[in-house]
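What follows is a set of notes on a single structure, which appears directly below.
Shown here: the complex without one of its protein chains, the others still in place.
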Amino acid sequence: MNSRVLPLMAFVLLVALLVVGLKIADRKTQLPSPLINKPAPAFNLPVLGQAGRTMSRESFLGTPYLVNFWASWCVTCRVEHPVITDLARSGALRVIGFNFRDENADALAWLAQFGNPYEVTLVDLDGRISIDFGVYAAPESFLVDPSGVIVFKQLGAMTHDIIETEILPRIASMESGN
Amino acid sequence: MTVELGQIALLAALLTSFSLGLFPMIGTYTGNRRLMAISTSAALIQCLLLLVAFGILTSAFVNQDFSVEYVARNSNSLLPLHYRYSAVWSAHEGSLLLWELILGLWIAAVALFSKRLPEVFRARVLAVLGWVSAGFLLFILFTSNPFGRLIPSAAEGLDLNPLLQDFGLIVHPPLLYMGYVGFSVAFAFAVAALLGGEISRDWVRWSRPWTLVAWAFLTIGIALGSWWAYYELGWGGWWFWDPVENASFMPWLVGSALIHSQAVTEKRGAFGNWTLLLAISAFSLSLLGTFLVRSGVLTSVHAFASDPTRGIFILIYLALVVGGSLALYAARAPKMIQGGGFAGLSRETLLLINNLVLTVMAAMVLTGTLYPLLIDALGAGKISVGPPYFGFLFSWLLVPMVLALPIGIYSRWQQDSASRLAGRLMWPLLISLVVGAGFWITVPGIGLVAAAGVSGGVWVTAGSLFYVGQHMSKKKHFKIPASILAMTLGHVGLGFFLIGVSLTSATSSEQHLRMEAGDQHVMSGYTFEFNGTRIVQGPNYTADEGEFIVAKNNREITRLYPQKRQYAQRGNSMTEAAIDPGFTRDLYVSLGEPLDDRGQAWAVRIYYKPFIRWIWLGSILMMFGGFLAAGNKRYRRKIRANKTEQTGTKEVTA
Partner (left out) sequence: MTPTRKRRLIAVLVIILGVGAAAVVAMKALNENMLFFVSPTDVEEQNLPAGKRFRLGGLVAGGSVSRASDSLSVKFVVTDGAASVDVMYDGILPDLFREGQGIIAIGELRPEGYFEAAEVLAKHDENYMPPEVADALEKSGHTVESATEKDT
């Protein structure tokens, strides 16, 4: 009897190890960004489609805004696009596009095709600013409060759920708290 | 509209798989023959629905329907037609659908070709397969639906990863999955046997052809993957002990033990529990492999996009399927060792060594693959296990197996004498030692280990061939029974494999150089002259193509044209190596990168790979051996004999 239970016990141990492994893997994607509650990294980027104009971190002080990193080559960005559009239309906050590691022509074509939800789109051609923000997938979004501090990060596509449960409450507390 | 039909087909298949799992199984416990008979129709209907679903996804690719997100991610308007077909299984969701389709095909085959099995046993086998299928369909429908829409639809697809735009991707996954998934049949047979408390060994005989076919497919599937990596990745390597590769190798090792263990159980009644456990383990390792490469738990250059939420699902599925079957084994596996005993020197003993070595190999690979996870879980750091761990252990574990192999071929069941065996094996032993010594002395740079490896390969090959010779001389004619031919093919294939691996590992040459047009490089007796590069245009790429004139003894023997491709859509570059294949050596050239702005100087890799084709040639022989063994008429004949023995057994027609 004993020896025949051994394979089952070995398997149970294996499953335990794999469960831990999954938790670790999950943590890798859910790791709270060390940027939370820190000032947004400095940037001074050109505005897409407006030659010669740039905007910096300081340009956005005073109101909450969403930094949305996207690119024309990013398929998931198309999936989240309607959600971003809804968010922008709701007027709850300013939605700023950060087009990174892309070509201006491609970015403009993408916006023309799918619609432009952004108040402005800033161009981070070589992705330096995305690295400062700790972006390693696309899309990623950051909620920045009126004083320029990052309060929330969304890895991957934005969803209506996240907007309801994470974004809007934080905006509400910004308006009442401060 | 049509892609949603694909989703509906999958839902219908799910319902069918539930029926397949539930009703026949109930029927076996209540004696309801109508319920048991449902198994055939459910199996066939499920298969049909899966074909429909797969067909719909394929047509979405062929017709370039970029409103389907999966198609948009993995295809492009410039993608040539044949790759549009294979792009279906190029990423997670589609490859899972292929997995499930192949499972459906296996289940249908079992339903069609096992009509002569006792109906209770057959119904249980199909029901178990039904549960396996149901779990997989749930996984696909809930976490990995390939039919999701992209709204608004993409104007252009993201393109198939250039590395996958290749013949290898067309053949490797389907054949690999045929093997991977095929072990589910042996699994189902074992579980059905445990459920029924089978004491007789008939079920083992019935399961052998299915297991042999699955094993043969897995052999060629892995070999194709290795060959593909060799010519596609441009590094001259053919096996990297990467977690994804290990995930397919472990079922193969256990499967190899299984096919031998089944032989012993069928013929002698021994190793009954080994056979049960190996059958459960082979498929369990397939499922485990599927889990490891898709859950994000392991880092690998091959791994599919990782998604821990999917991982949870597969893990639950794995826990239920494997845990359930192992629990059943613990409860029901026969308490007594059956069949006759056997002496110290006997075929049984040697096959026991075989079982043990292969199992330890699989355990060793599993340990090495999971060790990084264990260390990370313990918080002791992030590590990876280097290939030398696997290579070193594998080589040493091969020693007892290789030594035992020809002895096992010659030895009698139950009891044999050492002197008789020594007499038979004297010549193969001598030949292997002479050849090994010959290589050791004449080939520069070959170490003792590689020479021993060559010896081992020759020992296995010669031992197998001499056995055939002895058999023919005893029977006084040249007709070789298919079973002996199959066995010989399998073992000679292994011998060739060992020779190829030993020689390639020890005596390959590799050079990374900077070359300009007009430069020459001499390596292993061959002269490589670089003639510069020119631009060529492909259907969806532009390439720098280099020309290399290869000469030996001042005579030109071939020209090689390696390419550096730029794919338009994804914008990344890819190396396309140029290979001059040969029976005794490969010459291999690939372009690295341009070293100056005008593209006149290039970083170049040149390889000389002796006997590397023997690795895949050996694998092909093993595959043929497996298929031939499966076709053994004995499996079909005896069942008919059984049928006439049993009175009052009516055949249930579907």
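Letters A and B mark the chains in the order given here, with residues in each chain numbered from 1 onward.
Everything that follows uses one rule, which is that a contact is a pair of C-beta atoms (placed from the backbone, for glycine too) under 8 Å apart; a residue touches a chain by one contact, two chains touch by 3 or more.
Computed from a predicted model, the values in this text were never measured in an experiment.
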Touching the absent chain in the whole complex: find that residue among B:Gly368, B:Pro406 or B:Gly457.
B:Gly368
Cross-chain touch to the chain not pictured, restricted to B:Lys382, B:His477, B:Arg555 or B:Lys633, is B:Lys382
Which listed residue (B:Ile312, B:Ala603 or B:Ile620) would be found touching the missing chain in the intact complex?
B:Ala603
Contact footprint on chain A, counting only the chain that is left out:
25, 28, 31, 33-35, 38-39, 41-42, 74, 101, 126-129, 131-134, 136-138
Residues from chain B at the interface with the omitted partner, ascending
161, 163, 296, 299, 301, 341, 344, 356, 360, 364, 367-368, 371, 375, 381-389, 392-393, 396-397, 512-514, 570-575, 592-593, 595-596, 603, 605
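Operating definition for what follows: only the chains that are shown with their structure count from here on.
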Roughly how far is chain A from chain B, centre to centre by C-alpha average, rounded to an integer in Å?
40
Chain B partner contacts - residues on chain A that touch it in the complex:
1, 4-5, 7-8, 11-12, 14-15, 17-22, 24-26, 28-29, 73, 75, 78-79, 81-82, 113-114
Quick check on the complex: what are the chain B residues that touch chain A?
69, 72-73, 150-152, 154-155, 158, 273, 277, 280-281, 284, 288, 291, 295-298, 306, 308-309, 311-312, 315, 318-319, 322-323, 326-327, 329-330, 333, 335, 370, 373-374, 376-377, 570-571
